[in-house]
Structure formats: C-alpha cells, structure tokens
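The structure under discussion appears below in the form of structure tokens.
One chain of protein is taken out of this complex; the other chains stay put.
All chains are identified by letter, namely A, B and C, in their written order; residue positions are counted from 1 within each chain.
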Amino acid sequence: MSIKFKKDDVIQNTVYDVYENYDESKSTVEDIILPERDKDKDPILDIRGLGIDFGGLTAVDEFTIAIGRTEIAGIIGPNGAGKTTIFNLLTKVYQPTRGTFLFDGKDTSGMTTTQISKMGIARTFQNIRLFDKLTVEENVKAAMHEEVNYGLASGIFHGPKYRKQEKAAHERALELLSIFDMQDLADYQASSLPYGAQRRLEIVRALATNPKVLLLDEPAAGMNPSETAELMNNIRKIRDTFGIAILLIEHDMSLVMNVCEGIAVLNFGRIIAKGTPEEIQNNPAVIEAYLGKKKEAK
Amino acid sequence: MKTSFVKKFMVIALALAMVFTFAACGGSNDSGSGDDGGEAGAAVLKIGSSGPLTGGASIYGVAVKQGAEIAVAEINAQESDFQIEFKMEDDEADGEKSVNTYNQLKDWGIQIMMGTVTTGACITASALTFEDRVFELTPSASSADVTAGKDNVFQVCFTDPNQGIKAADYIAENFPGQKVGVIYNNSDPYSTGIFNNFKAEFESKGGEIAAAEKYPDDTNADYSAQLTSMKSAGAEIVFLPIYYTPASVIMKQAKDMNYAPVFFGVDGMDGILDMEGFDTALAEGVMLMTPFNPWSTDEAVAAFVEKYQATYNEVPNQFAADGYDAIYALYNAFKAAGLSTDQPNEEICDAMIAQFTGGFSYDGLTGAAMTWNDKGEVNKTPVVCVIEGGIYVDR
Amino acid sequence: MKMKIKNGRLSPYTKNSIISYGIVIIAFVVVSVLNGMGLVSSTLQGQLVPICAYIIMAVSLNLVVGISGELSLGHAGFMSAGAFTAIVVSGMLEASDMPVIARFAIAVVCGAIVAGVLGFLIGIPVLRLRGDYLAIVTLAFGEIIKNIMNIVYAGVDSHGFHLRANPDLGLEESGRMLLNGPMGATAVQRLSTFTAGFVLVLITLFVVQNIMNSKQGRAIMACRDNRIAAESIGLNVMKYKLMAFTVSAALAGMGGALFGLNFSTLLPIKFNFNTSVLILVFVVLGGLGNIWGSIIAATILTVLPEVLRQFADYRMLAYAIVLILVMIFTYSPKIKNFTQNFMENTFRKKDKKPEAEGGAAV
Partner (left out) sequence: MIFLTNLINGLSLGSVYAIIALGYTMVYGISKMLNFAHGDVIMVGAYISFCATMYLNLPAWVSVILAMIVCTALGILIEGLAYRPLRGTGSLAVLITAIGVSYFLQNAALLIWGSAPKVFTSIFSALGSSISLFGGELTVTWEALFTLVAAVIIMIGMTLFTGQTKVGKAMRAVSEDNGAAQLMGINVNSTISMTFAIGSALAAIAGVLLCSSYPALMPTTGAMPGIKAFTAAVFGGIGSIPGAMLGGILIGVIEIFGRAYISSELSDAIVFGVLIIVLLVKPSGLLGKKITEKV
C-alpha cells in the first residue's frame, strides 16, 4: 500500500518547556509540560485530579495533566495501569469519582459521551469498534452527522437537500480516507478490512467528527515495523493538517518516543512521571516500573 | 462479502420455492373448478365445510366432521341420483384462515357450504359465501351476527340470544328467589352473547344477578378469583354460559374450596362427561340446556350414537349431532326443492333459501320439527337436562 | 452480494432496493396477468391482501430487528392499533358519500398515525432497556395493547362517535357498533384490494429503503453495530433507535389497516403473541436487514400452510419441521462453511478479497 505521506515529511520534534500557570497542589509530580508553540494559549485539555473507583478499587487516581492545542502527547504504562480508563473518563464512558477536566476552558462535569463528542473530543478504541456491517465510506459518513443535517423527511424522500449534502459528504469522506490512501476501499464492508486498515479507518472516522482533540488507543497494536513507521508520520501529518491535539496510548516505545512531545507514565492508576521523551527514558521510577518491558520495545 | 455464494444459493432456492408455491396454488385451480358435476358418471353434490381441526377449539370441528361424515355415508348408501362429496378444511377457528379454507373449497368446486363451525370464523367466511351466492348452513356458529344481513346463511344451533333468554326464563321459573352468579368468557362472542341476553331477560323477570365474573381467553387456567367472588356473594346457582373445558376446571376448583352451588350450563357444557380423566362425580347435579342428549331413548338418537361409537369409539356430543343434522337438513331441502347437482351455485342458493324460509321442516337429533325464519334462525325447543350418575336425565 | 463496487457502479443499497422493487413489481404484474387469464386459484386470490399486509409487517419489523438491532416481540400490537383505528375511521366515514379510495386512504393514514404515536410513546421507556429485557418489554406492551383492545367499545350514531370501556354506549337505534370489546369489529366493509396492498407495499419499501440509504439509516445502523462507538462520534443513540421504532410502528399500523379492512370481522385476539412471533420468523428467515428476504419469506410462509394442506393433520407439524430445518441450514456455522466451501470449490476459483469474516451473523 502506498502511503500518501513520504518519509521525509517527518516533522522535527518541538522544544518542550514547563507550563507555568499550573496548580501544583493537584499534582503528584512537580510540573506540567506543554510544547513551546502552545504555551501562550490555554491548554485544550486541562485535566485536574481525575480519579475513578470501581467497587472500592481505585482504578485511576489524581490524574493531572494538560495538553497543548497542537501537542502530541502520550500515556504509557504497564498493562492494567489504567490507561484506557483515562480515555473512558475523558469521553465520559465512565463518570469520574473525583476530579474533572476542562475542555477548551469549559468544565465538563456531568456531560455525556455524546456531548463530549460534540465539543470536539474524538477517540479510537483499543479493541476496534467499527460499524462492522457498514461500508468504509458509511463508517466515515456516519461520523459527519453534524454537517449532514437534513431531517427525517429528507431522509425518506431524498430531496434536493439530501442530494446536495450526501454529495458533499461523499466527497469529504473520500478526502479523509485519502489521508491513509484508503479511498479505494470505500465500498468494502468495514469488517472485511485487514486489521491495520481497520485501525486506520477508526482514526479517519474520529477525524470526521471535526475534533479538537484526538484520543488514539494503541494505534500501532498489531502493526509491523514498517506500518508503524507510516503511522508515526501520519500522526504528525494529521496534527499539522488539522491543527489538533493528539493524545495516544501506546506500548510501542519507538512510536511513543519518536512522536510524542510530552509523555505521562502511569502505574497502578497514578502518574509516576511526566516529561519529554528524554526525561522519561532517564527517569529511574519509569525504568523500574518498566523493567523488562523496555526490552520488548522495538 | 465472501458469503455471496451462500447468499446467491439462498436467493435462487427462495425464488424457486416462491415460484413453486404460486404454481402449486395456481395448479390446484385447474383440477378444482373444472368439474361442476356435469360430467358423465355419478353426479356429485359437493358440500364443503370448515372448522377447527387443530388447535384449542379442534374438538368442536372434529366432532362436526365426524357427525357429518356419518350422515354423508348414510345418504350415499341410499341415494341413487347423486352422491354427496364432503370435504372439511381446518380453519383453526381463525377468521383469516377461514377465508383461506373457503377459498380452498371454492377451488375444489364447493356447491353448498356446511359451516363454519365457530362463530368468529363463520362471520368472516359467510361474508364471502354471501357475495359468491353459496348457500350456507352452519351447524354450530350461534351468534346473531352470523346470519345478520345475509339471506343465504342459516343455523342448525340456537342463536345465543335465544339460549340466554331461555336459560333466564328457566332459572327464574324454577329457582325463584335464589341468588344467581355468572362466570363467563368475555373474549368469546358465544359466551358474552348468551350472558348479555341472559342478564337482560333475567332482570326483566325481576331476578337479580348476585355476582357476574368474567375471564379472558388467555388465562383459562385459574378461576379461583372468580369462584371466591361467587362464594362470597352467596350465589346458590352459578350460570356458566361457557364451554365445558373451563367448566370442568371451575367445578374442580369449586369443590376444592368447599363451594357447592348448582351449576347451570348451556349447550357448550355438553361434552363434559366425555372428557378423559374427568371425575363425573364433580358434575353430579349440574344442569344444562342442550338440544342433544346421547342417552336419550329416542330411536334416531340411539341409532346415531351407536353408529358413532362404533366408528369413532366415543360418545357423540352436541356438535357431532349438529353436523349430522346439518347434512341431513341440507340433503332433505335439496331434494325437496327438486334441485339437481349440475345447477349453478346461484340457482341452488336461491332455491335453498326459498326452501328453508318456505315452511321446510326437519326432524333431527337436536330437535323435532325444526323450522327456520327469514333471518336464518332455527326454531326448536331446548331441553334442560340434569346430570345424574354420569348421564343426562331430561328435566 | 459483493461489496466492492467501483465508482459509477451501483451501491449495495441501491442494488438491494432494485431487487426488492423488482420482486414486488414483477410479482404484482405476473399475478395480475394470471388473474386476468383466470389462472389464479381462489385460495391465492384470497391470500393476496394478507400477503401484502404480512410483507409490510415483515419489512417494518426488519427496520427494528434487522436495521436497528433490537428484538421486538410485540409488533402485532401496532398492527392491532392500525387495524382497529382504520376500521373505526372507515366505519365513521361510511355514511358520507366519499369515494371508496379516499375513505381507504384516510383510514390507512389514520391507522399509521395512531400506531406511530403509540410506537413513539412506547419506545421512550422500552428503548432505555437492552437486549432480552427490551424484548420482554415489547412483548409486554403487545399483550397490554391486546388486553386494552378487549375492553374498548366504540360506536357511531347521529350524535357522533362514542368510545367507552364498557359495552353500554347508549347508541341510537340507527347507530352502529364499530368495536365490540373482545368480539372485535363485525360487519366491516372490505375495502382492501390487491392493488391497494401493492401500493402500500411499495410505500413501505420506499420509506424503509430510503431511510437505510440516508444519514438516519447510517446512524441507526451505526448504533446497532456498535453502541459505544456510535456515542463516541456523538450520535444520540436513543434518538435514532426511537426514530426506527416509531417509523416501524407507523408502517405496521399501515399494514394492520390493510389487513383489518380485508376481513368482515376482526377479533383483538388475532394480534396476540403468536402473530408477533410469526412476523419475527419472516424477518429472521428472510435475513436480518435484508428487505427482499423479508418479502420472500413473508410470502412463502403465508402461502406454505395452504400448500401443505395435502398433509392434512400433519400440516403444522411439517411447517414446524421445515422451519427448524431452514434455520439450521441457513445459520448453522458448520453447514454454512460446508456449503460455502462446496460452492467455491465446485463453481469457482477463490477470488481474492481483502479479508473474510462471516457474513450474515445474527
């Protein structure tokens, strides 16, 4: 499969700096980081002491980070550390037991998954969740329900508004699919795609909602090294093209260390370290938590 | 998708099946409507019938069928001009199915309709016989709606109003001043029809119904709540305008709660003694109004009962007798009207109507000197029996 | 059905729509022509309108079970609401000198509206539940509708329309009882014709297939395929499920109206759990989400018991066995694999597809 983004498109990592306006009382670690270019603006995501208990067991506690508007950030940690739970909290699949997070400066307490999506957080899933029986194109178009806004009557009678909007949606879907060079697969049933293509389709579907933050849950799982390399470029390209923030969970250390500008390390539901890839790689707590894991990273 | 092969296979198979079913339906037409009895050889009078042969109400349909078949066999053995061909289809006592059965019979070449057995189905089907001008005599569909507005439909059984009124008169006369309760099936036109007329007549005679409880069809398992109400109202006579299956449960449950009123049934109660496993002691003293008593000493009845028992190994109930009478009434009227089997249905229908409304009289198992009025209702006297020692004894 | 379609070729929905319309139109033309030649048996003639009604019921239920993915066991309740509404409306208009077609159309529209409103109201609580709990509640509502129809009495006289929960309507002599509680409606004027049924089937197909191929249909199917993912892209799952449920109920009301105006009597008990199940059998046998499958299954299974009459007492037993065998042969994974391999090996070399995973899972 040819890739639209060439290898030499690789964008240089930006310089990190410390984010100053931060309430340190909430944090277990000393500070918070934002990329230099985002520093003058409020963070798109300002997560404050988020925590959730399941039947008395604390799954996540005092999770506090901020994400810049065009930052690519990563959450790493051993299995069961609570990484996906954080995504579920951010998308309100679970309501947090403690803490909250601000999206674009607005408090999200009590919001539903649907409202969160409308505000501009989109996600992919660790265990792929596509609309299996729909075609690839329909999967993408299903996410464009805000801009395709004709009513049920148009839906039944297929009037001019229907035709106009469906045509526009079709074109935009193909455009989005072309990011991953998937436009030729538009008419395949989603479940018939190979694993890697399904992961990419999930990303395209998330992008179709016009998000400001994209949450990627293990986007490289099951991919081979060359696919992973393509993915890295595409993640940067997406950030640049759409000007959005990306928060990802990943086990593949090469991807995380190459792509992410800021990294939070999670263990037993708590952040044990935050910082740039270099800082993280040299952090003794991380090395301890990750001992043995690091070897697996390619 | 990869399943396309299987799917294509299914499409073809389904399409073929569809074509086949249509063809099968179309095919039966050719054999059916071709002969109107005009061919050489023995002339045939095609009498069709429809009733529940499966499902919960099938006991009535099966009884009518068996009674009718005995009558047909008797007639065919002695009639030389033509033979009766009798065909009965299963309508499961359902209106929609009765349309199908009637149309099946039409394809077969029906000339006279003897049916349908149950009221609801009969109202639906008789609308079609009325349109097609096919003469119809129902053995057992008793609602007034069956005949209303249709000049071609006649009944062998009592109409529901008739039964309700007769029962009210009898109780008012013979049990003056006693408290009367009623349990009826309010989702059954038969039961509700009798009850409504019973109530009106009984109250007009100065009686008072102490308690009236109803039950819908679906929950025919338990009548304890209704019986509790009867008992607490102190009803000494419980009128049961219902069929015998729920009645048997009511009697058992009444005994369990030490409640022993006089149960008074209508013709639907007939058959209770034949239920397999039924403890006839429970029915001791039950009164019922039935046109047919299989233990009667009447010669014709005795002969029929003997023949029926020999053939089907069971005691015939009123429905069997109704079926038998219906066939004979049709046959007698057909002969009396001087009809021949090759006449078109319209002519047969008109002649039969004229015959039935023109003073035709028939002595049957379910009543002597039955006559019909122009509404299609039969005129015969009901007999009140009491169950003693496991048989009916005329009152 | 192949999914790979190049630009300019037909989309799978369009293709399936054409198959559905094709089947219905060809069947209508063939039956009409044969009927004109006198080749259609009375039995089939009598079944034509019920077949159309059952097709409408099956297609509309497919919208809920197949497209929206929720098991409904109370579809007959909406059929009942539509049928009795249409009977009442038609009965009330009987005195007017309105042309029959107009009266039929008004009755059908009223039936659809009443059933649709009912579907909307019932859908609000029902769709809060999931899976088998949802199924049992639809069953419960179906039974409740049947129970309520058992105590509804309606009549019309010169004072207008009367509706009560007891039989004492106080009608004038000239008045007419339209609904008589458990005894249902009698002396209904039979307005339904095969052509009317055909038109209503086409309307149903138009509505359901166009919805499937629209934003709403995509959303409904997305909610079915993955509720969590649908929420994550901001779809209001409840709204779209309710939309499917309401439209389905309204179409069922239309089918019920067609059915009700085809018989001179109609009892509320006709629309019991067994009828709901019968319609569900059409849908599952025809394939979930497969509209033309529903059409064919509804037709065959309505005609089948009549064809099986030659088996007399064994008829329904044969029907049961056919049903079980068809289900096993259609859905059993082993048999499916076997047929698939057999067909592919015999007739064609495997052609390369992106990947394969079982198709018509239920």
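In this section, a residue touches a chain if its C-beta (ideal position, glycine included) is under 8 Å from a C-beta of that chain, and two chains touch if they have at least 3 such contacts.
All figures in this text were calculated on a predicted structure; none of them were measured in a lab.
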Among listed residues C:19, C:39, C:203 or C:281, the absent chain is touched only by C:281
Answer key for B:232, B:340, B:361 or B:381 versus the chain not shown reads B:232
Contacts from chain B to the absent chain lie at residues 53-56, 58-59, 62, 186, 213-216, 218-222, 224-226, 228-229, 232, 245-246, 248-249, 252-253, 255-258, 274-279
On chain C, the omitted chain is touched by residues 65, 71, 125, 128-130, 132-133, 135-137, 139-141, 143-144, 147-148, 150-151, 182, 227-228, 273, 277, 280-281, 284-285, 288, 313-314, 316-317, 319-321, 323-324, 327-328, 330-335, 361-362
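Definition applied: only the chains that are shown with their structure count from here on.
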Give me the ID of the chain with the smallest distance between its Cα centroid and the all-protein Cα centroid.
C
Taking each chain's centre as its mean C-alpha position, how far apart are chain B and chain C in Å?
33
Could you grab the centroid distance between chain A and chain C? Build each centroid from C-alpha atoms only and quote it in angstrom.
43
Need the CA-centroid distance for the pair chain A / chain B, whole Å please.
74
Interface hub residues of chain B, defined as touching at least two other chains:
1-2
In chain A, which residues are in touch with two or more of the other chains?
189, 192
Note which residues of chain A are touching chain C in the complex, please.
91, 93, 112-114, 117-118, 122-123, 125, 129-135, 138-139, 141-143, 145-146, 148, 150, 152, 154-158, 162, 165-166, 185, 187-189, 191-194, 197, 205-206, 208-209
Counting only contacts in the complex, chain C reaches chain A at residues 3-6, 11-12, 206-207, 210-211, 213-219, 221-222, 224-226, 228-237, 243, 247, 289, 353-357
Would you mind writing out the residues of chain C in touch with chain B in their complex?
1-3, 31, 34, 39-47, 50, 147, 150, 167, 181-184, 186-187, 190, 263-270, 272, 287, 293, 296-297, 299-300, 303-304, 306-307, 309, 313, 315-316, 330, 336, 339-340, 343-344, 347-348, 353, 356-360
